[in-house]
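The complex appears here without one of its protein chains, the remainder shown in place.
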């Protein structure tokens, strides 16, 4: 019983945390000044948030059914494989579009284009 | 306690989605909007999971699963379009 | 049953000439003649029975629901007409053999002729009004073919068209009348109708019925003011004129009068309309017959006038008049047919029909002269000929008519005038053509026609004389029989005799004869009198009116159909919304009784985003890519909505479809302009906004009205039988693959067809590909981003596993063939995107069409499989299996079916997307080639 209560607390905490992370990510997305910064929000914070929720549900249903649900694992797997890739592609398209970057953004993005060329040959 | 937590968290996620949508609307650039869309997908996963927990059923997990896969794929498609125009070549 | 043969034999006979076209003209003619001859024999075989007062009938069901059955009867009237049609028809066949020149196709002519004969026989023997109407229109059609036989002559074509239009239109009126009558009587069977005289005449629909029937009859027998088509139909070969325009087709109208006489006649309306029309026609025709210069024109107008006479006779509401009418039908048929044939001979031998050129032919063809003279004498009503008898009766009856009250004396007076004129033109026909000086510059030198060309005329003339001298023996029996059919109640006392003693009618015909001669002698004055009128060309005015109709129709069409699909769409939606709105107006109150569910902030936010996304799609629709992004937001939230309102299956499907749609639109967008130009006017935009808002409003209120009403679902059956019947726990899936499996089969078939159609449409599609995106940036040189390709490769097996997983559990938990198929397709598309067509094709070297087809086949076979165990189509049987991780699943036959669905979806989706992707490949050679 006690253990159960503790677990419930943990699960709730995870969920709240997940929500907060998600909002933070979204805030970042809204507030940051240029595209490259804005990408930080979703790639890190949001993923983390959803991760938390997934963890929460995993343990939640573990609690409930005695075994973790297969889907949760699959989702987590997919999420953690795909997010970086989509982020990478987004950056590429951003660079391709030569989006303006705020001074705070480190690195001169445009030379990356040549890197692309190198990668191609 | 759990139900409250779920409710709060769901609200937060909805808020996050709303914010993403705001970014999607204001843009300014297409990659911006695309990123927003992608993030909406991800947040939607969270929302659905929470919904499932709230009803305490696993029936909705496939939906989340599919969003995880297909959201990614549509993002890829749009990126490919932005980069190459022709997405299957 | 043999009764049927009377109609069937000629119908079959219409094939004979075509079959025997090769074997010489004479043979062809004889072979064609055989079947009608047999039919005539059958009629003769029935004759005693009919004279004995019996009524042979035959009836087969055709479309009982419409009250339409193949029913024939052979009463006296029918018999009389059968004799006319077949007898004269045979003579015409013989005559035409010699009339038609070598270059005219004989078989074609005979085929048309037999077809017409069939139609005519059908009319006169039909025992069902609808059937009669069918044959009625068939005569119009076949006469069109016959009149237009010399289709190289514009005369013939125009004349044929005119005849078809007028008689066809009349036929439609007749149909309307028949339908009304059937409505009144409650049956289309002629026998029944004939018994309900009172019912019909009492009914409020009597006037319309009468009018419509008379329109039909008058157009057919060229009654004033519809007479104008007949003279122009003279462009037909003379045998046709002799057959159609003297003996049969124009008689169909008066036949209808006779046929309906028992039920329609006897009222004032009948008397006034029919009598006056008949009278007008009689005089009009007679006058123009006198002044026409064309030989056949004279005959045509005389025919009109005689038809008027018959109509007039039926108009008098007296039994004897009807008898006279029937009698005159016979006589007119005989002498007019022979006259036409004679005219045909003249035309044939002299090469012209112009009376001004034709003179004094008696020297060249004395024999024909005699025949023609006798025939026209009969037409003039000279004693000892049949024409005389019926004319006597006619004059006698005209004296009887009292309906005009104080003016009644006019009828006999005018009747006499009519006969005076008819004497005159008969005389003219003979004297001008065969005597009266020498022929002037004829194309050919005339001579007697071949022996057998005269034979038909001789026969008819013989009839004329026999009837004229011995009416009692020749025609009385058949006349009795026919009258019995026409005149209700006991037949009147007919006494046909040459000599009724000195009486008024006799005096009138004496006047007629003498005055006729006088009029003829003074004809030149009449011509001069007539010349002062401007000649109206019926054909031109007819053609003109036709043109006008066509033009106005075109105008009306252009108002609606201006070739703009945009406009059609608008009209379509407008009408739809109007209909729906009217539907809603009947709903008393918008909100139903059901208590509403509470809102929660999450749903509100979602709904808000959904609406905004929708609006965004519209507002940004000029920048197409953006509107696509918003569209995918809409798609995602729709699927979230489904999930929210407890429809996981729908959520899954919607998600998959949404992604596929986005990819598809993306692929298409590459070939289409990136921006939509601003071209719709402000007026149009505001108009469209208004319409769409109204539409949305209607839908919304409709939806609300439904949602707020307690619903009684029919799904309890499915819920109860899902497990026992379908062996699945996921009711939605069980419904798809089991209960409504047949619909699903249809749907996947549609899917496959769509895929194949698209595959075909993409075939040799030539498009231009922008080398830069809308801001003019050149495309990124990096074709297949490394990370993407590697990741997608690792993702592929995983994702396929997921799809299989979704498929397998679909029968019990959300999932199933549709979704799994879409997932698999999308994943493969991912590989296409990240690796390119060549790479993928090399590893997946199969076409997708077979997959789709196999899918449909599997599904169908599963259905058929249940037949093997003689269960109904798509009955599923199932057993349980336990698979780790996925859990207990049924391997039901439904599973097989679902597999079919799965394959079809994969196949068609890939067929669509991959093929679309391939369009560009040949034009953009990839690096792997080098």
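Letters A, B and C mark the chains in the order given here, with residues in each chain numbered from 1 onward.
By our rule, a residue touches a chain if its C-beta (ideal position, glycine included) is under 8 Å from a C-beta of that chain, and two chains touch if they have at least 3 such contacts.
What we mean here is this: contacts and distances are computed from a predicted model.
Looking at the choices "Na+/H+ antiporter subunit C", "NADH-quinone oxidoreductase subunit J", "Malonate decarboxylase subunit alpha" or "Heterodisulfide reductase subunit C", the name in the UniProt record of the chain not drawn here is "Na+/H+ antiporter subunit C".
Counted over the whole complex, the shown chains touched by the missing one are B, C.
The hidden chain makes contact, of the residues C:154, C:597 or C:845, with C:597.
One of C:707, C:786 or C:801 touches the chain omitted from the figure, and that residue is C:707.
Considering C:450, C:696 or C:797, the position touching the chain not shown turns out to be C:696 (whole complex). Within the whole complex, the absent chain has one touching residue among C:750, C:786 or C:861, and that is C:750. Looking at chain B, the residues touching the absent chain are 55, 57, 59. Along chain C, the points of touch with the absent chain fall at residues 563-566, 569-570, 573, 594, 596-599, 603-604, 607, 610-611, 614-615, 617-618, 621, 624, 627-628, 631, 634-635, 638, 641-642, 644-650, 653-654, 657, 660-661, 664-665, 668-669, 671-673, 676-677, 679-680, 688-689, 691-693, 695-697, 699-701, 703-704, 706-708, 711, 713-715, 718-719, 722-723, 729-732, 735-736, 740, 743-744, 747, 750-751, 754-755, 757-758, 761-762, 765-771, 812-814, 818, 822, 905, 908, 912, 916, 923.
Keep this in mind: only the chains that are shown with their structure count from here on.
Separation between the centroids of chain A and chain C, computed from CA atoms only, is 69 Å.
Centre-to-centre, using mean CA coordinates, chain A is 11 Å away from chain B.
For this pair, chain B with chain C, the centres built from the Cα atoms lie 59 Å apart. Shared interface positions of chain B, i.e. residues touching 2 or more other chains, are given as 10-11, 15, 17-18, 30, 34, 62, 65, 69, 71, 76, 80, 82-83. In chain A, the residues that reach two or more other chains under the touch definition are 74, 78, 82, 85, 89, 92, 96-97.
Residues of chain C touching chain B in their complex: 601-602, 605-606, 608-609, 612-613, 616, 625-626, 628-630, 632-633, 636, 639-640, 643-644, 648, 651-652, 655-656, 658-659, 662-663, 666-667, 669-670, 769-770, 773, 779-780, 782-783, 785, 788, 792, 795, 799, 802, 806, 813-815, 819, 823, 826-827, 829-830, 832-834, 836-837, 913-914, 916-918, 920-921, 924, 926.
Remark: chain B residues 1-2, 4-6, 8-13, 15-20, 22-23, 29-32, 34-36, 38-39, 42-43, 45-46, 49-50, 52-53, 56, 58, 61-62, 64-65, 68-69, 71-72, 75-76, 79-80, 82-83 touch chain A in the complex.
Of all residues in chain A, those touching chain C in their complex are 70, 74, 77-78, 81-82, 85, 88-89, 92, 96-98, 116-117, 119-120.
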